[in-house]
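Quick one: structure below, then a few questions.
The other protein chains are all here in position, but one chain of the complex has been omitted.
Right, subunit A next:
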Amino acid sequence: MEHIRFILIQNRAGKTRLAKWYMQFDDDEKQKLIEEVHAVVTVRDAKHTNFVEVICVADSLSVLQFRNFKIIYRRYAGLYFCICVDVNDNNLAYLEAIHNFVEVLNEYFHNVCELDLVFNFYKVYTVVDEMFLAGEIRETSQTKVLKQLLMLQSLE
């Protein structure tokens, strides 16, 4: 059963700007995963692929199980948007799902920047939930998502 295991937005210094988990991890595992993702992703450059398999992270996960995951990531300015999926999952579909998500954020926050994600974290979670739910892609239409977000905003 393939699905997204987590979505992570980090800056270059490794500060987490969003973490959404779609399977059970305990706090230590989450911390290790965050550090591991930062370590593998930040050393890569434009000549590398946007995919990286991550090996041997959390103690309570068997190594075998973890080898079945990969990180699909894309860098926007100083931020890394990362999606962790199973190795069998479709790389390009998730790579573009990231971009679709970023375009929605950009539209919603009018030229999104890192601080928007920090101060409006509760809105960012709403955007995530509109587009991804239960580790699956929920809605892909930018028009529909933005319409819904504006409707919710009007309730504030």
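The working rule: a contact is a pair of C-beta atoms (placed from the backbone, for glycine too) under 8 Å apart; a residue touches a chain by one contact, two chains touch by 3 or more; residues count from 1.
We take it that contacts and distances are computed from a predicted model.
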Checklist outcome for this item: Taking the list "Golgin subfamily A member 7", "Tubulin delta chain", "Meiotic recombination protein SPO11-2" or "AP-2 complex subunit alpha", the UniProt entry for the undisplayed chain gives the protein name "AP-2 complex subunit alpha"
Checklist entry - Mind pulling the subunit A residues that touch the left-out chain? => result 1-3, 16, 44, 47-53, 64, 67-68, 90-93, 95-97, 99-100, 115, 118-122, 125-126, 129, 133-144, 148, 151-152, 155-156
